[in-house]
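Here's the structure we're looking at; comments come further down.
With one protein chain held back, the other chains of the complex are shown just where they sit.
Labels A and B are assigned to the chains in the order they are written; within every chain, residues are numbered from 1.
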Amino acid sequence: MVVSIHSGYVPQQAKIVRTEQMTAAEKLFELQIPDGPLGHEPGQFVEVSILGVGEAPISVSSGPNRGPNFELIVRKAGSVTEAMHQLGAGAVMGIRGPYGHGFPMERLKGSDLLFIGGGIGLVPLRSAIHYALDHRSDYGRVVILYGTKNPNEILFRREIEEWKQRDDVEFFMTVDRGSPDWKGNVGVITTLIPPLDLNITNTTAIVCGPPIMYKFVIMALRSKRLEHDQIYVSLERHMKCGLGKCGHCQINHLYVCQDGPVFLYSDIQDVKEAL
Amino acid sequence: MTAKKVRVGFFDFTGCEGCQLAKVSMENELPQILEHIEIVNFREAMSEKSWDMDVAFIEGSITTPACVERINRIRQAAPILVTLGACSTIGGINAIRVGRDLDEIRQEVYGDKRYLFPSLPVMPVSAVVKVDASIYGCPPNPKDVARFLTQFLAGKIPQAPKYPVCIECKLQGNACLLVQGIPCMGVVTRAGCGAWCPSKGQFCYGCRGLIPDANLDALRISFEECGLSQQEIDNKLHLFSGRELEKLS
Partner (left out) sequence: MKRRGLLSQKAPLFIRHLMNKGQVYGPVKNKTQMPEFAQVDEPSRVVLDYTTTVLPPKRLFQPPEETIYHFSRKDFTVEPAKVSGDGLKILVGLHNYDAEGIACLDYQMARGPADEGWAARRRNWVFVGVSYEPDQHHFSPSVGIGPDHRNGLDLFMDKADGGYNVELLTERGASLLDGFGGWSAPLPETPAPKFHNRLLPMPSDLPHILARSYEHPIWQQEAKRCFSCGSCTMVCPTCYCFDVFDELQLDMESGEKKRHWDSCQVAPFTEVAGGEIFRKETSSRVRHRIYRKFKYITDHYGRPFCIGCGRCIRACPAKISISEVMNNLARKAAG
């Protein structure tokens, strides 16, 4: 008798239905799997594989209620992501997952939601934003803060216009460095926090961005008197398996791929390697 | 696959010529490789615009102003430039000259005619032009070259490991030579050769160059404990990594 092993690593085929070049470095992929929908929670990720090249963990960026397909937004960062960028509609890539703990959207019902996304950090937040907008009456205010390095790196331009039009979404954005035709805010994302008028007791902040951003955003939220257990963060680490085995994603005793990538800040504030 | 063959040019600089594909004991794989690549020869007199190639493989290190000029021309013509072997990748065994009086070496090598050959300090290709990828080793390991080529042809710019030979040595289950007092360079040397030498009971002499942040102070202590003199330690370190050491200091 021979038994097959490692079925947990076997990817399913995902067909690229549509792609969209979002910026010079970021490309959107709309994917379809045979037994779709994917069945993910907002904030979860998949391992994407390009056979012969490798795998990369990528957040699911679309909300779970947006039809049978799902969307990934991929930044060209190295070999796998570059190989993905070479693929167009009709091509196939491998997908396994979804993995990890996402944002607890059920538990947050009734809360005001404050989304804070830095750069590509908006990509995983977007799935939670979709969820909140698709269940709009379940939540209080929806405030979205978004910062990028410069205007060229702004993602989801069309969607942002829609958010701006809605009167049940408050959207603010800033860029670190402007350009001659940039009319909006200039400055780091933390500058958007002090002017906010928040209902402190009923607000939950959901934060995702580059590693250096967290410390400053959390300080700014603290000075707004938000408690540590009102802040969720999504963390990025080197990942190889997504199954809590390969060890690459550890922060102290935690495994980001299984225990995270979304953590309640109060749960990790004393975890020394977290932020 | 019937995709268009990748056009590859090979260019020799100063080196021992032990790196050429056919010589890296890849005779068996060569026919399969040639299904995917086409080796093109250029007459160097032609203008670089007519050098129609996808990749340039560079063997040997940069030692003269003429080398500098030539590598610049190749770089202009090649969309992707790959160094092959220790000489072109890390300055190689040539870099023994680093730290020695150039005139003295010229005397040794060229005798009385030395002033006809202006020499530069031995440089890896990356000291002069941008290098897209490197095949390490002196000589390169056939398996590593095969891995490089397949990854490359699959559309990946292959990266050599940044961890030391010890990882591969332990995958083989070898008992550590350094622990037994044999001065093995594997602890500071870039992996990728499958711990070729220690697996045969010979110490690693560091042909793939240093890993980033190699702990050289610790290496000196360990090598002293092996009974090596400072001079012997310096020689061992400079054999392949003279150029890298220079950069560090």
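Here is the rule we go by: a contact is a pair of C-beta atoms (placed from the backbone, for glycine too) under 8 Å apart; a residue touches a chain by one contact, two chains touch by 3 or more.
Just so it is clear, the model here is predicted, and its values are computed rather than measured.
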Open item on the list: Can you say which of B:T89, B:S134 or B:Q151 touches the chain missing from this structure?
Closed with: B:Q151
- [ ] Since one chain isn't shown, list which residues of chain B touch it in the complete complex.
- [x] 1, 29, 32-33, 36, 146-147, 149-151, 153-154, 161-164, 166-167, 169-176, 178-179, 184, 186-188, 201, 211-215, 217-219, 221-222
Open item on the list: In the complete complex, the non-displayed chain touches which residues of chain A?
Closed with: 1-11, 13, 49, 51-55, 77-78, 81, 92, 94, 211, 236-238, 240-241, 243-248, 250-253, 255, 258, 272-273
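Following the convention adopted for this analysis, only the chains that are shown with their structure count from here on.
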Open item on the list: With centres defined as the mean C-alpha position, give me the chain A-chain B separation in Å.
Closed with: 41
Task: Touch list for chain B against partner chain A, complex - done: 150-151, 154-157, 159
- [ ] Spell out the residues on chain A that touch chain B in their complex, using ranges where they run on.
- [x] 52-54, 79, 82-83, 86
